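This is the structure, below, for whatever I ask next.
With one protein chain withheld, the remaining protein chains of the complex are depicted in position.
We just call them A and B in the order they show up, numbering each chain from 1.
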Amino acid sequence: MTAAARTLSELAHLVGGEVVGDGGVRIWKAASIDEAGPGDITFLAHPRYNSLLKGCKASAVILSSGTDYAELMKAGRSVLVAAQPYLAFAKILQLLTEPPRYDGVVSDRATVDPTATLGDGVTVFPYVYIGKRVKVGARAVLFPGVFLGDEVQVGDDCILHPNVAVREGCRLGQRVILHAGVVIGADGFGYAGEGGGRIKIPQVGIVEIEDDVEIGANTTVDRATLGRTVIGRGTKIDNLVQIAHNVVVGEHAVIAAQAGIAGSTRIGREVVLAGQVGIVNHIEIGDRSMIGPQSGVARSVSPGSLLSGGLEAAPHREWLRVMTLIPQLPKIWRKVRLLERKISTLRRKAGKGVKDHA
Amino acid sequence: MTAAARTLSELAHLVGGEVVGDGGVRIWKAASIDEAGPGDITFLAHPRYNSLLKGCKASAVILSSGTDYAELMKAGRSVLVAAQPYLAFAKILQLLTEPPRYDGVVSDRATVDPTATLGDGVTVFPYVYIGKRVKVGARAVLFPGVFLGDEVQVGDDCILHPNVAVREGCRLGQRVILHAGVVIGADGFGYAGEGGGRIKIPQVGIVEIEDDVEIGANTTVDRATLGRTVIGRGTKIDNLVQIAHNVVVGEHAVIAAQAGIAGSTRIGREVVLAGQVGIVNHIEIGDRSMIGPQSGVARSVSPGSLLSGGLEAAPHREWLRVMTLIPQLPKIWRKVRLLERKISTLRRKAGKGVKDHA
Partner (left out) sequence: MTAAARTLSELAHLVGGEVVGDGGVRIWKAASIDEAGPGDITFLAHPRYNSLLKGCKASAVILSSGTDYAELMKAGRSVLVAAQPYLAFAKILQLLTEPPRYDGVVSDRATVDPTATLGDGVTVFPYVYIGKRVKVGARAVLFPGVFLGDEVQVGDDCILHPNVAVREGCRLGQRVILHAGVVIGADGFGYAGEGGGRIKIPQVGIVEIEDDVEIGANTTVDRATLGRTVIGRGTKIDNLVQIAHNVVVGEHAVIAAQAGIAGSTRIGREVVLAGQVGIVNHIEIGDRSMIGPQSGVARSVSPGSLLSGGLEAAPHREWLRVMTLIPQLPKIWRKVRLLERKISTLRRKAGKGVKDHA
């Protein structure tokens, strides 16, 4: 996974940073602070973790400008000072990581319908199933167990990891990455009650995933009842997320693990949902809003909102008392208002002599 | 996916509705309000969305009786007035949607144990594995990557989507739909502590799924320790739901995405669990109860209960203050009671002249 070595100066130039120490030192790979050795570069996200650098054996360390690196220099390390160390690290890691190479072979243990069309350099592993009239773009990689239903479209340079299923008619843009076990286009959860039972509402829409989307392992994105469920360009979705039918997620959103979005809700562009967030159906989360972990969102929020709703765990015995009192809030509230009235009366009674200092 | 066209009058007759306008207009398919064009029927779930109809190009619109359709008529649209527009829409969509056809072929790239028996017209895609003494009913469809362990039984007309795993001994009734990635019959989560470590309790029971159950993508239903985990007839389960060992779900229940039910709990018939609900083990949720989103249920509830427990997200700064105060509820409560006592004393002191007007 390691590409050719670079000098520290080359790397500093790449990320617009500044070298302190030996710019000529050769860097082969990136490593975590505690595992790095000679030839490695590592990084410190924040000056407050400074103590972690003690004993660090990396040849170079990426730091923000506020960090004290005197000790590091004494120990013979070099330093790359960057405005945004994390971003610098990301770029350097990309440069130093050799991307995996795929052989561009269609396995004869894969099943490709004769009406499907595959672009140049597509890699199809064994046990892939490609249905009728499917189109797969150039250089796409389909790992073992991938299923593409009839008339699916997969753009150029997509990577579909093992056991991904994309149901009939759904469309992926370019450079889409679907991690193992992702399911795109399962039927939305729609029934109409009639008497005791339920009638299934056919889910005849599709899912459309735009360019540069990445979706984490075992996440599910349901097909629309009618029309489309959409994941906007550049959006990143973590593992085990649920996206229901007819949801529209805007561009460059970030959705953390185990979040769930109910049917027909619209998530604006650059929205960030933290882990285990739940959002009800038929609402709208305005652009660039951020929703904290485990929050439940039950009504639309305007752009740029910053919402939280999760509780913080407390020692169990204390929490038991709190839990008993929460349902009594209405009683507490009534008591407080009763006390207010009684005090008013007392104060009137006591006369003008009582000066209010509150 | 589109069947033959019908006249609007035919459709109205089917759903017990009434035509206003041209009953002879031919309807080819259903579409969402914003995507519908000539030949399409669409629907308005509720009069409050009336404004969405502006510019609608559908040939016909399903409405409830309270809706004002004067504008629609002027624009040359026809209307189908129905008591329950959503149910009418479901039925019409079913009628207009051509069900997918399967070829009834057993792929020679599937692996079928010679002791397995397959009913008439079963479709087995490549890469399906069917174990010893498995029985698959007539017209069942097994998509690529489906695994049926030894002695599994699958009823007539079941559809198992890609990469579904049904472990040994589990049984599916008729017309069961399992969406992609569903796992039926994985070992329940059972260990007995001994010293520092843990002994695995063999999970030798099964899962039994009754007729007309539908289960969403990547949902897991664990096998019983002893006996059976049961999903009752007609129950519908959404994506990424966890059903633990020995749970019994009654008939016609509805369980939304990412809900979790712990071991040996019983869910009554027609119970509705909203998204991300969590239910502890060894309790009973009475028939027809409804549990709101993100609620935690820790004790049994009687039939017909309507419970909620989720919090609503609030602006982050406000929530920080709320979060700080929640653990202080016991202190607040003590203060309120202290104030009560002090006021009582003051009032006694102030004498009978203070009239309680509260």
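We adopt the following convention: a residue touches a chain if its C-beta (ideal position, glycine included) is under 8 Å from a C-beta of that chain, and two chains touch if they have at least 3 such contacts.
Quick caveat, the model's predicted, so the values are computed rather than measured.
Across A:A5, A:M73 or A:L329, the single residue that touches the chain missing here is A:L329. Remark: the omitted chain is touched by one listed residue; of B:V106, B:A138 or B:V336 this is B:V336.
One chain is missing from the display, and on chain B it is touched by residues 111, 127, 129, 145, 147, 163, 165, 167-168, 181, 183, 186-187, 189-194, 196-202, 204-205, 218, 220, 222, 224-227, 240, 242, 244, 258, 260, 262, 276, 278, 280, 290-292, 294-299, 305-309, 311-312, 314, 318-319, 321-322, 325-326, 328-329, 332, 335-336, 338-339, 341-343, 345-346, 349-350. Mapped onto chain A, contacts with the missing chain fall at residues 1, 30-32, 34-35, 84, 86-87, 89-91, 93-94, 97, 100, 107, 109, 125-127, 143-145, 161-163, 177, 179-181, 212, 214, 216-218, 234, 236, 238-240, 252, 254, 256-258, 270, 275-276, 293-294, 310-317, 319-320, 323, 326-327, 329-330, 332-333, 336, 339-340, 343, 346-347, 350, 353-358.
Basically, only the chains that are shown with their structure count from here on.
Remark: chain A and chain B have CA centroids separated by 25 Å (rounded to whole angstrom).
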